[in-house]
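For this depiction, one protein chain was excluded, whereas all remaining protein chains were kept in their positions.
Right after this comes chain A.
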Amino acid sequence: MKQDFENDEWMKGVRETGFTTPAHYFNELSESINARISTEKLKSVIQNDGHTVPDHYFEKLQANILAKTVGETKPIAKPKVIRLWNSNLVKYASAACFLLITGVGLYFNQQQSPAQQTVSSDLATEQMLYDIDEQVIIDHISSTDITQPKSTVADTDLENYILTNYSQNELATSL
């Protein structure tokens, strides 16, 4: 009787502290303690997982990641444009080159001799004749009167004309 009374008093004291626990806390507590004990025991035997990596792997990994992130977003350096016309040296050099090329061109053009020009035109004519059919040439010659037309003026008339229009000195120098 006395013991029941003491228990009730104790329970009353507990209830009056105001503390509560989450639902099913005491059911899970024993499991948590067992799991902790097992884990601690396991840790005393196995501290790490046994996996390894190649030598200097993490240095290389960091470099690889940086190349794919920080490295890729860096703006590509614009190629420096150097304006050639800003330099006086380039201006004068260009003008000199232009004059030199023009002069050389003209010089060689003038150096081409008339004889060379005649040879080239003769060759062209020859080639043209070679290209024309032989029979066409024969027909053309036979159909054309190639005799020199006779002068209608008499020789005496010409002689008189010369003697009346030219002096003795002029005739002497011309002949």
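FYI, a residue touches a chain if its C-beta (ideal position, glycine included) is under 8 Å from a C-beta of that chain, and two chains touch if they have at least 3 such contacts; residues count from 1.
Definition applied: contacts and distances are computed from a predicted model.
Here one chain is missing from view; checked against "Putative ABC transport system ATP-binding protein", "Ammonium transporter", "RNA polymerase sigma factor" or "Cytochrome C oxidase assembly protein", UniProt names that protein "RNA polymerase sigma factor".
Touching the missing chain, out of A:Q62, A:T102, A:S121 or A:N160, is residue A:Q62. Considering the complete assembly, chain A touches the hidden chain via residues 28, 31-32, 34-35, 38-39, 41-46, 48-54, 57-58, 61-62, 64-66, 68-70.
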